[in-house]
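Every protein chain except one is present and positioned as in the full complex.
By written order: A and B. Residues from 1 in each chain.
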Amino acid sequence: MLEFMEGSHAVAEIVKRCRPQVIAAYPITPQTHIVEDLAQMVANCEIDAEYITVESEFSALSACLGASAAGSRVYSATTSQGLALMFEVCFNAAGMRQPIVMSITNRSLGAPLSIWNDQQDSISLRDSGWLQFYAEDNQEAADLHMIAYKVCEDHDILLPAFVCFDGFILSHTYEPVDLPSQEEVDAYLPAFTPYQRLDAASPLSFGMYATPEYYTEFRYEIDQALYRAKDAFVKAGREFGEQFGRDYSALVEGYRLEDADTALVAMGSICGTAKDAIDEMRDAGKKVGLLKIRTYRPFPGPEIADALSGVSTVAVLDKNISLGGGGAVGTEVKAALYGSGAAVYDYIIALGGRDVRKRDVAAVVDLAEKGKGDMFYGLRTEVL
Amino acid sequence: MAEVEQGCELFSAGHRACGGCGPALAARLLLKATGKNVIIASATGCMEVFSTPYPETAWGVPWIHSLFENVAAVASGIEASLKRQGRSEKVVCIGGDGATFDIGVLCISGAFERGHDITYICYDNEAYMNTGIQRSGATPYGASTTTSPPGACAPGGNPLPKKDMPAILAAHGAPYVATASIAYPNDFVQKVERAINTPGPCYIQVHTPCCTGWGFESGETLAMAKLAIDTGLWVNYEMVDGKVVKAKKVRRKPVEEYLAKQKRFRHLFKPARRDDVIANIQAIADANAERFGIDIKRKESSE
Partner (left out) sequence: MALRIGCAAPPGRALDNKTGAWRVFKPVFDPETCSKCGMCATVCPEGCVRETEEGTFEPDLDYCKGCGICEEVCPKKSIRMEKEEK
């Protein structure tokens, strides 16, 4: 049954139904509505979990790591500066193979300080070993949490995941969302079975240090687990589709790409705007389509190359900037399409909450088709 | 002491600590006190490194290391998880003075303020030994470290006093805070037993001389720890609900006896005596004696 609700509330309701046993989070805009909802649910005994009101994001993720190692399903949420403060713990949690699920209400990183949306925060953690899933709308944001737990806790994967959805644009926006019941979620997501845990009955040392004899192989195994997560995601997404009627089995999802000459590539809520813009461009006779990236990590390079095989021009909408190096997604899409013959252009767009309208998407397509790209889109040159 | 099987060391030999390592002895004694029903969370540092090169762990109990500064937060999560699962293991953090006094203070403060049922053990060897003897907030006034070396503009070495970490944690409302020393192994073991059996966050700071970092012969580790107590530069005391309830009394010796035996204080004697700095250190010992009432007066026996 569709209910009209805020994105943050939809996520909190789904997280509740995923039955985390320990929640540790620190408030930061625009993540707060999720954790406030969860705290209220704990206070109301609607959820059988410990909620740790930590003193920082750094401790939030550290506490999740400890609780996960002790054998509990855990949850946290953060964004922006909070995620930056977690940087060290992020690498550590992935290396220690703890299946932590954390929501990221994507927000820009300072300086200058900005509370508004782009995807700089999670993209900056691309090398940390976390799976990264990006949602286009509130329904997908909610659903991806269930899939994330399923993929992360798979004993063949054992990695943490960010479920990313755009701050304010999704987190604070009301949309119709179909919330599965507790019974339905339980049928999809089994109770947490730790692969190994801190336990006096069976002692283990966790997080030992590796000499040069072992370090490379441990990093290799983490990398391999990320690649295996592709299949695990496809499987979990398909099962989700079979049970709930919404199929998430694709790491990338094409929209009107079949005969397209020009393709946009994007992640997150901007895909919705792009789809509307594409419909209008199609009506005007332009052969334009969209490729939405759902899993940024593992990066679906071959899947992107396959989906864009018939396209001559590609325009990547990057809501981030690897300063001094271009957009992060664009750089990787170019690598994925190397040798394909397609012209790939990158556009830094929608940083720090700047709105993207349908006409902006159309303008990007025009620029790409004219061979102009690898640039900031919509720079206000009058203030420079 | 908790029951330990004959010949079975929960903290096993084969670890890579220097010969005569004070912290290694503290780890052994700690596990004698806790027994097997414990989960140890360790900060990065000497003890973590010398005891756990993969796959040769020295720990016979569940043990986790995450980062340098987050051990109290990791332990908070473990404790919450155990509580939710209805499990009985005690949760004990162990970190050096760098992890405790300096980089980990945020996480420790948070964990103590929230009242998690954990015991935090700081093995205090008074500098960053793992990285090569740099000054920490626990380095005593007058000590030379590689980042507080004596020189023409800094004749005394470290110009700053040792941070009063026990008082800081007592101020958080910790029900039990104690200092201990490996010079008195049974006292340390008893304090750990008391701490792990006291509900809420408890703190023990155990003095663990480092022969490598302080500059003395490896056989003198316990002797040095005892001299620290005998001079009043280290006081073994217990605080219950924020009040000092017990402090070990001594017939105090001059601090010079302690200082003269360690290379980290050699600059106070050579090339020229620094009577001013030595007097300042004596004043610290005198203030400790006054604050904790440790001086044995005539006709009064030890404790």
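Miscellaneous remarks
Operating definition for what follows: a residue touches a chain if its C-beta (ideal position, glycine included) is under 8 Å from a C-beta of that chain, and two chains touch if they have at least 3 such contacts.
All figures in this text were calculated on a predicted structure; none of them were measured in a lab.
Residue B:G14 is the one among B:G14, B:G86, B:P199 or B:P271 that touches the chain not shown. Annotation: of A:G95, A:G167, A:P180 or A:G268, A:G95 touches the absent chain (contact as defined above). Residues of subunit B that touch the chain left out of the display are 6-7, 9, 11-22, 24-25, 28-29, 51, 54-61, 182, 185-186, 211, 217-223. Against the chain not displayed here, subunit A makes contact via residues 95-98, 158, 195-196, 203-210, 214, 217-218, 221.
Everything below uses one rule, namely that only the chains that are shown with their structure count from here on.
Once the centre of each chain is set as its mean CA position, subunit A and subunit B turn out to be 43 Å apart. On the subunit B side of its complex with subunit A, the touching residues are 36-39, 41, 48-49, 52-55, 57, 59-67, 69-70, 73-78, 80-85, 89, 106-107, 109-111, 113-114. Interface residues of subunit A, counted against subunit B in their complex, comprise 21-22, 24, 48-50, 52-56, 58-60, 62-72, 74, 88-89, 92, 96, 198-200, 203-211, 214.
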